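Yeah, one chain of the complex is gone here, protein chain that is, but the others are all in their spots.
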Amino acid sequence: MTLGVGMVGHAFMGAAHSQAWRTAGRFFDLPLTPDMAVLCGRDVTTARAAADRLGWRDVETDWKQLLTREDVQLVDVCAPGDVHAEIAVAALEAGKHVLCEKPLANTVEEARAMVAAAERAQAAGVRSMVGFNYRRVPAVTLARRLVEQGRIGEVRHVRATYLQDWIVDPDAPLVWRLQVERAGSGALGDIGAHVVDLAQFVTGDRLTGVCGLTETFVRERPLPSGEGRGPVTVDDAALFLGRFSGGALASFEATRFATGRKNQIRLEVNGSAGSLAFDFEQMNELQYFDGGDDAEVAGFRRIIVTEPAHPYAGAWWPPGHGLGYEHTFTHEIVDLVRDVAAGADPVPSFADGLQVQLVLDAVTRSAAAGSQWKEIDA
Amino acid sequence: MTLGVGMVGHAFMGAAHSQAWRTAGRFFDLPLTPDMAVLCGRDVTTARAAADRLGWRDVETDWKQLLTREDVQLVDVCAPGDVHAEIAVAALEAGKHVLCEKPLANTVEEARAMVAAAERAQAAGVRSMVGFNYRRVPAVTLARRLVEQGRIGEVRHVRATYLQDWIVDPDAPLVWRLQVERAGSGALGDIGAHVVDLAQFVTGDRLTGVCGLTETFVRERPLPSGEGRGPVTVDDAALFLGRFSGGALASFEATRFATGRKNQIRLEVNGSAGSLAFDFEQMNELQYFDGGDDAEVAGFRRIIVTEPAHPYAGAWWPPGHGLGYEHTFTHEIVDLVRDVAAGADPVPSFADGLQVQLVLDAVTRSAAAGSQWKEIDA
Amino acid sequence: MTLGVGMVGHAFMGAAHSQAWRTAGRFFDLPLTPDMAVLCGRDVTTARAAADRLGWRDVETDWKQLLTREDVQLVDVCAPGDVHAEIAVAALEAGKHVLCEKPLANTVEEARAMVAAAERAQAAGVRSMVGFNYRRVPAVTLARRLVEQGRIGEVRHVRATYLQDWIVDPDAPLVWRLQVERAGSGALGDIGAHVVDLAQFVTGDRLTGVCGLTETFVRERPLPSGEGRGPVTVDDAALFLGRFSGGALASFEATRFATGRKNQIRLEVNGSAGSLAFDFEQMNELQYFDGGDDAEVAGFRRIIVTEPAHPYAGAWWPPGHGLGYEHTFTHEIVDLVRDVAAGADPVPSFADGLQVQLVLDAVTRSAAAGSQWKEIDA
Partner (left out) sequence: MTLGVGMVGHAFMGAAHSQAWRTAGRFFDLPLTPDMAVLCGRDVTTARAAADRLGWRDVETDWKQLLTREDVQLVDVCAPGDVHAEIAVAALEAGKHVLCEKPLANTVEEARAMVAAAERAQAAGVRSMVGFNYRRVPAVTLARRLVEQGRIGEVRHVRATYLQDWIVDPDAPLVWRLQVERAGSGALGDIGAHVVDLAQFVTGDRLTGVCGLTETFVRERPLPSGEGRGPVTVDDAALFLGRFSGGALASFEATRFATGRKNQIRLEVNGSAGSLAFDFEQMNELQYFDGGDDAEVAGFRRIIVTEPAHPYAGAWWPPGHGLGYEHTFTHEIVDLVRDVAAGADPVPSFADGLQVQLVLDAVTRSAAAGSQWKEIDA
């Protein structure tokens, strides 16, 4: 049986998702065969070319049209954040399963509406998932598993940073990601969202309060048109501290100004019985310290997460043959298709996405209020 | 225009090549569109299932039949080494381009026959390539480029190791890779071949002599059938020293008994003006020491090889988003298809494959003669 | 000419300083020869044994007596923080140069009094220094030098953590370091002080405001006597964010609950033109990213800081022969003795120590006020 997919958007995320849709069934046993039915983009010529390149059969230029198609059972939303809510809600109401890229929405309000729609749809057997792909780096999934097994005990510390450097140059142009209307926020929503999700996923716990600060180092940039300059209206960097409901302390940082750090995601979790550390620059590794080891031989273990015993790894290559960035999307699709077939609710859910949004919102409010502590609603 | 492909074999290498054939045109502009026409396997049921899973349209059970098909212009040989020569030579004679997995052949004689066939075919515009995929790890290709640019000067030292541990357990079964009739040799030919090719590729130079030793630590193993034990007839490990024609000294090691090393390929090259170091466990990185740097700030640079300026990387994801093992095959296919379209000779050529074979043969002869020095014919 | 030294205290810091006093003149040319004249400790037997072991000629049991001795020109204060102010101020007033261990004092008030005393003494040619020894790890001194040279441009980000795990066990005893009366504070003052100093030293800039939070995970511990339990009255961990006067954002963490991290000090500084990263677990290395490198070969350089061109290194061993923890104290003594001889003011000064104290005080006040932002007086 097939699962007809319609995807909205065909830029960076569209390419990544397409590779995942094409690949999932080649390495994993799927209960449903994905049918890459339709790609939706505003301009028909561009969309057609993208569809050919990415492997989609048909093309639509209006996403509303997509929702009427019988050959589409799942809508994959890869458009920018400002249209997530509208498309996802409509798709769910049309009875389509939805995979929505992160951040779930640009505002808490939109995110709440999406969660409500997801809950209504769930009753009708319609599934929804938000695309925090880094959860499905095998090393990260393994980290979660080890926490669940109690291997690090009670979590005391979380340290999470997401560092990039693509706009260190003050003459980098004012692209849409630097405009609040389109992007919602800057580093905070774009990459900070990922580390908030990672931290909550791996610990299995939720942030209850934060205090933070944000900064825009370069306040004006050349317009992409090449003529004149315009104001940067999002944050270049965001830092915040937080507390988890289980008592752990956390620090987070997201920045686009960390010269030399291209896409470095680091997460360290210290517990009463052990510790875990992950660095996306070595994405096939997980560092694990077992507090129970003899002092003579205790040390962080560099686990190369490519064994059959590890999450997802067995489906790919023999031990020691590493995976890359795009595999995270394939794993996402595999889990989603399996859940859809099994009538199970995929994770991360829209509610998980809302929780991340609430954290980001609290950070924004804290930063605006002189770093005042802000509680996060449960 | 399409390029019809027929592939022989559908195990580990077959899966890797299939992913490459499916993916190459999705990320790279190809002058010819690969058409995954036929998969060839002995058993029709197994082959059909594999073809469905891997994305091949038709199935053949006799590779000779493959050579008669008009929809096949290129034969991709992923079968074990003992049949490489027969298939490749026949394919070339039938006017099919050939991609042949490494090692080129199990014996020097066969390899010579294949080179002769390739040279004859070349006159008729028929191309051939041997599949040393690790050359196309972007970090390795970059290493070659930096050597070519003269950045490390005259090469003095090469250190290359390929370490695995999959048969440390003395009760691991006597699979075909441990039988000389099928596999030709053990660690030496299976993984030693890779590091010989890498070292010659990166330096752009050829080994002229070697002395070596080999060992089989576990001499009897359980038969895969589960009944009784049989003799291991290949080497578990091979070590050798060598000299390059340019004057460099080299050491090589290939083993399946390095507990904890799953698939670790390391290559270090020291030159008069700089050094390079690569470790497949961090396949997206290249270490580079520039001897011209001020002493105050000189140090090995950890280059994350994911920039548009780096080989292959620009076609994939933004900087800092790493690639995996399988991408090496995609790069191989991209280069092959481009060369076929351009009427250029791909590398590594069958002659390159023969050169590797000559090195391995010299090692085997040296080991058999009490580590005596053996010259390698040019 | 000699420089007579009297040291107060002979525990951990006393041992470290003694090794430095014994060693400085063996490797560095000193304008004055340190004379290890007197060790001061409360109990004469213990002090005498310590003096013999550590290399001090005489013993005193009352530090006031020390100040009257003609053979003492410099007082080295290695006693706990609660007596720093009294001893240091008296010593300065007695015309003795003073080296005082960090933190300068347990309270801002005491620290201010010490700075005032130091300023008065300075007029009379009496010198003072506070012992932030990690500044004198050659890699850290080199980091400062590179920042001064403008190699990383304008500083945008500082990330500093000091992680230990020595009281993860809830049954670790309630030693004096866990009691506020003696220690002043917990992780914050003990180890947080070091990273605040490092960050300000390397950037050459001062923190102007912070918001933070602190936590005591284990609130009661067994009394060292073995009978009963008592309350832990200091912080186990402290996290804070800050802003530097030059516009950089910073995050800091100090904890004794990071399982597996024995004494890990990490500092990363990102600037508009480059970045630096240091990790005390590899204390002989500095990571440096030069934003001006060609994209093809750009990467963090792992500088092994043991070259003659590097700070302090030339006095020791040939390149590649690393130093250890205790060498930082030797460097401190070398610089101090040279400054005393030259009539120059050593750094870090008491004023620098006060500045660190002001930061810690602001963190404490912020944490007490629900993480409210607190300005730091210039």
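Going in written order, the chains are labelled A, B and C, and every chain counts its residues from 1.
Simple rule for what comes next: a contact is a pair of C-beta atoms (placed from the backbone, for glycine too) under 8 Å apart; a residue touches a chain by one contact, two chains touch by 3 or more.
These numbers come from a predicted model, not from an experiment.
Chemist: Touch as defined at the start, partner being the missing chain; which of A:304, A:333 or A:351 qualifies?
Modeler: Only one of A:304, A:333 or A:351 touches the chain omitted from view, namely A:304.
Chemist: Touch as defined at the start, partner being the missing chain; which of C:2, C:65, C:149 or C:282 qualifies?
Modeler: Here the residue in touch with the unshown chain is C:282.
Chemist: Among the options B:270, B:284, B:306 or B:330, which residue touches the chain absent from this view?
Modeler: The missing chain is touched by B:270.
Chemist: So which of C:64, C:229, C:262 or C:365 would be touching the chain we can't see?
Modeler: C:262
Chemist: Just one of C:73, C:164, C:185 or C:349 touches the chain that is missing; which is it?
Modeler: C:164
Chemist: Taking the full complex into account, find the residue in C:73, C:275, C:306 or C:371 that is in contact with the omitted chain.
Modeler: That would be C:306, which touches the missing chain.
Chemist: In the complete complex, the non-displayed chain touches which residues of chain B?
Modeler: These residues of chain B touch the chain that is not shown: 152, 156-157, 159, 161, 163, 165, 168, 211-213, 215, 217, 237, 239-241, 243, 247, 249, 251, 253, 255, 257-261, 270-275, 289, 291, 298-300, 370-373.
Chemist: On chain C, what residues meet the omitted chain?
Modeler: Listed in rising order, the touching residues are 12, 16, 18-19, 22-23, 25-26, 53-55, 164, 166, 261-264, 280-285, 304, 306-307, 316-327.
Chemist: What does the interface between chain A and the hidden chain look like in terms of residue numbers?
Modeler: These residues of chain A touch the chain that is not shown: 142, 145-146, 151, 285-286, 288, 290, 293-304, 307-310.
Definition applied: only the chains that are shown with their structure count from here on.
Chemist: In terms of Cα-based centroids, which chain occupies the most central position?
Modeler: Centre-most chain by C-alpha means: A.
Chemist: Call it same or different for chain B and chain C: same when shared residue numbers make up over half of all numbers used at their interface.
Modeler: Answer same: the two copies use largely identical residue numbers here.
Chemist: Take the average of all CA coordinates in chain A, do the same for chain C, and state the distance between these two points in whole angstrom.
Modeler: Roughly 41 Å separates the two chain centres.
Chemist: For chain B, jot down the residues that touch at least 2 other chains.
Modeler: Expected reply: 285, 304, 307.
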